[in-house]
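As you look at this complex, bear in mind that one protein chain is not there, while each of the others sits in place.
We call the chains A and B, going by the order they appear; numbering starts again at 1 in every chain.
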Amino acid sequence: MTSEIQLAGFGGQGILFAGKVLAYCGMLDGREVSWLPSYGPEMRGGTCNCSVTLSDEPIGSPTVYNPDILIVMNEPSFVKYINEVKPGGCAFVNTTLVDSVSDRKDIDIYNIPATAMAEENGLTGGANIVMIGMLIKKTGIISMDGIESTIRKMVPPKKAQLIENNMKAIRMGYDFE
Amino acid sequence: MAEERVLMKGNEALAEAAIRAGCRCYFGYPITPQTEIAAYMSKRMPKIEGGVFLQAESEIAAINMVYGAAASGVRAMTSSSSPGVSLKSEGISYIAGCDLPCVIVNVQRGGPGLGGIQPSQSDYYMATKAGGHGDFHLLVFAPASVQDMADFAVWAFESADKYRMPAMILSDGLLGQMMEPVVFPEISSAQPEKPWAAVGHNNARPHNIINSLYLQPDELEASNIQRFERYEVVKREMASAQTYLTEDAEIIVTGYGATSRIIRSAVNAARKEGIKAGMLRPVTLWPFPEQAYKDTLSTAKVYLDVEMSMGQMVNDVKLAIECKRPVHFFGHTGGIIPTPAEVLAQIKALDEKIRKGDI
Partner (left out) sequence: MILERPKSLADVSTHFCPGCSHGIVHRLVSEVMDELQIEGRTVGICPVGCAVTSYNYFTCDMIEAAHGRAPAVATGVKRANPDKVVFTYQGDGDLAAIGTAETVHSATRGENITVIFINNTIYGMTGGQMAPTTLPGQVTQTTPYGRDPRYAGFPVRICEMVSTLSGCAYAERVAVDSPAHVKAAKKAIMKGFRNQLDGMGFSIIEILSTCPTNWGMTPSQAIERVRNEMIPYYPLGVYKDMTDKGGVFGDK
């Protein structure tokens, strides 16, 4: 199975990091993974996107054009990418910063006010991880156990309190209905 | 015990592998999209015995620092992106003329001129035909994955030492910036003796001279002939290619580096539609793997070369198959990456021509 994932938002929302979490988790699962960022001056404050592929076969093009799974964290990214999602795919939409709605019926759209939820719970900057929590619940492409060991590996020991914060954000997204 | 898989950017994996391969001197100058190599080296080199990282005042100075370190027998490397490699070409010519081993990394971006910063493959000519003035070649390796970025760094250092010639890793912004799992290769710590190095003779031997100047024409010609005799050995021993589903392929889609990944996706899609397509990826660009192309002639009816350039490799493909089949080209430039869907459309169009008897 191959999952092509696109993440998009503003620079500073942790788009690249969220993508790295997914790729890292896939790698620990023993799968083939690739992570490809947008790069260049537009990274600072402008839009930012990232392609992640998880697969059981060698990965060809690392660029995701038509994602199976889309994570969008702001309005311009929603407008740009929502119609690129493969029929039968799904989109996770950060409704705190996305006002538009899509009338697509051939994909599952999951709305979550991730930025507001993160801020209300003292996890400012953690909206990206909240969205991953919801992705785990709805798609199952990675497991809760997998994500926990991923975060433990990715967070340096001297920043151990971040592990708990990240797991809290994951659970908030996972439990959101 | 096998080392674990780690998730790294191509640029960083290359830098780490270079250090493991014994690279002790890195000289560079900032330019997107290769700067992670310099940043990684600046962090690691000071923690290694004898490790040198130095940010040079220019690309020209950087390659000449490599020249000095290599002349003294040390494994040395520089990296840059396309416009920066143009600047290095003077030094590369001198290094080749002095028969010195070193590694030069080009993480290609769009050109000509200042071009752009997105991935490109438009330095094929520069790498394989015109890396500087004079009669010489570089070993040119074309990685296609983050694992290759690591493996080829080791391969490049070992081959450069073995044949006493500069080696280039011709990468691009896509491979440099992307992350994939990588397992670092086991490295044998043995490096060849370098009795030719200019590092002080300790009054124990005649002085060594590292030089590319021959004022007598017959001496210069003799040195060039000797070098090209060595190149013949390199061609026999080093030419390398990767094939995928070519055994019965009527349509051979060829491309190097990052583009070969897109080709692979397109070939898979074509096979699902019953089209006999296969991929041939040159792994070394110099020497060009001519035999691998000839080996596909028994089934191939047509070749499709896909590049992020205006078609710089097409002529090498034509020469390799001695123009026995048509060679088509599809590419993008400026930082636009061909999509698997676009390549598939090209394959389908060629397949239709075959079915109609037009090829």
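Rule of thumb we're sticking to: contacts are C-beta pairs under 8 Å (C-beta built on N, C-alpha and C of every residue); 3 or more make two chains touch, one makes a residue touch a chain.
Just so you know, these numbers come straight off a predicted model, no measurement behind them.
Enquirer: Considering the complete complex, which visible chains touch the unshown chain?
Expert: Within the full complex, the chain left out of view touches B.
Enquirer: Which residue from B:74, B:279 or B:337 sits in contact with the chain not drawn here?
Expert: Candidates B:74, B:279 or B:337; residue touching the omitted chain: B:74.
Enquirer: Going by the contact rule already stated, which one of B:39, B:56 or B:341 would touch the omitted chain in the full complex?
Expert: B:56
Enquirer: Would you indicate which residue among B:188, B:211, B:226 or B:291 is in contact with the undisplayed chain?
Expert: For the chain that is not drawn, the touching residue is B:211.
Enquirer: Extract the touching residues of subunit B with respect to the undisplayed chain.
Expert: 24-25, 27, 50, 52, 54, 56-58, 60-62, 64-72, 74, 76, 90-91, 94, 98, 197-204, 207-213, 215
Just so it is clear, only the chains that are shown with their structure count from here on.
Enquirer: If you average the CA atoms of subunit A and of subunit B, how far apart do the two points sit, in angstrom?
Expert: 34
Enquirer: Can you tell me which positions in subunit B touch subunit A when the two form their complex?
Expert: Residues in contact with subunit A: 5, 7, 32-33, 117-118, 173-174, 177-181, 261-266, 268, 337, 339-341.
Enquirer: Write out the stretch or stretches of subunit A touching subunit B in their complex.
Expert: For subunit A paired with subunit B, touching residues are 20, 23-24, 27, 32-37, 39-40, 58-63, 65.
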